[in-house]
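Taken from a larger complex, these chains appear in their original positions, while the remainder are omitted.
Each chain carries a letter (A and B) given by its place in the written order, and its residues are counted from 1.
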Amino acid sequence: MDRVKTFIQGFDDAIGGGVPKGHVVLVCGSPGTMKTSVAFSILYNNVKAGSKGLYISLEESDEDLKGAMQDFGMTGIDDMELYILDVSKIRLEHKEEELNKNWLDIVMKYIEQRVKVNKFDLVAIDSLAGLYSLNKLENPRRELFHFFGFLRSLRATTFLVSEIPGGDDGRLCMFDEDFLSDGVLLLRTIEKGDSDVQLRIRCVKMRRTEHDRGYYPLTRNDGRFQIARTAAQ
Amino acid sequence: MDRVKTFIQGFDDAIGGGVPKGHVVLVCGSPGTMKTSVAFSILYNNVKAGSKGLYISLEESDEDLKGAMQDFGMTGIDDMELYILDVSKIRLEHKEEELNKNWLDIVMKYIEQRVKVNKFDLVAIDSLAGLYSLNKLENPRRELFHFFGFLRSLRATTFLVSEIPGGDDGRLCMFDEDFLSDGVLLLRTIEKGDSDVQLRIRCVKMRRTEHDRGYYPLTRNDGRFQIARTAAQ
């Protein structure tokens, strides 16, 4: 089976070589857990390796996103086949029209056309909550089933940045998108002792993959993410 | 009493030889706990042993499901008496008609006819939440009583994949289907120490069976599930 590497050093081995092509994968975490950086770096490193990527930003501007990623060491984005759709700018410029019922449809049609015409292999949507704020979901489970069906029909591999609302009640998303997705990558900060806080990644779910289920410390090294296996407590 | 084996090595002994024929059994767990693989493998291995099975997939496509199961070592599905009903495809193709009130009835009538005509011994529905999203339940307890009554009237042994919504509040399902079902198999990941996560299975309930109530580590070996008894902590 073809797999899309995450290029998180050491992590691809833990998930059977990468994310199966065509999967819809949640990248979830609370604020400050580097969801955007992880999702963007997966697209960036795949595009560098020859793929074509579409990054859809609902709430952060094109410039801010690019700047942040360049700081991180991901340079030369403008010369790559990595297109950033800045929905945030469109929203700010068309504030008054946002109450229009068909915004979510417009975004979906736009994605569909771009994926078909430009033949993007990878798509990222940052974030689901931003997307949902465009429209009120009447029956979330049913509408999300069709939204996930739409994403799968694109045949691209899709990463959905999903914000975990505060609290520690174990929910990974707002409307049980974890059931509908093919994979779930969880980013989480864990308090160590009284004052230290460590960032970790866990593959909670990955269809068609015999994956490890443990938590791995996630660090950055020379502009790339990497994991280390923690010693037993 | 006739029993349907789960073919989870070691587990059938723990539940008195298998699931009593004709039972309606929940297979519940949070995302990434292999509910689908466990339910499917029960049908697959029984069909290999001479039964006839119907697997009803509400949200995952026929192809994805088969592919995942083949990866797992369950090959030759197309040549077996294991029929997969891909409701997900029907839903995606008839999105506009989904608001039609009688969808749940249509699915039920379809199941009834197929079970009677094709004489399926085993039925699986994956998942209950997917099924519920087709119709709004007015009085869940009453409607589910009749849905379970319908399933029992089929005389087949039925497995219902049930997604446990996030959080850790101990609920096993959405509408207390655990009270109405004849058996409950719980899949759960348990954090071991600081970074390890282990998959376990537990028989919470099994009518007409003197079953063990403990948690067993669940692993896969050569395409088959098996359990091991953990050492005391």
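One rule holds in what follows: a contact is a pair of C-beta atoms (placed from the backbone, for glycine too) under 8 Å apart; a residue touches a chain by one contact, two chains touch by 3 or more.
Because the structure is a prediction, the values reported are computed rather than measured.
In this structure file the full complex is assembled from 6 copies of one chain, 2 of which are shown.
Keep in mind that, in the parts below, only the chains that are shown with their structure count from here on.
A turn of 60° superposes the CA atoms of chain A on those of chain B, with the angle given to the nearest 5.
Across the complex, chain B is touched by residues 1, 139, 141-142, 145-146, 148-149, 152-153, 169-173, 176, 178-182, 184, 190, 200, 202-208, 210, 213-216, 229-230, 232-233 of chain A.
Taken together, the chain B residues at the contact with chain A in this complex read 30-32, 59, 61, 64, 67-68, 71, 88, 91-92, 95, 98, 127, 129-130, 132-134, 136, 163, 165-169, 189, 193-199, 220.
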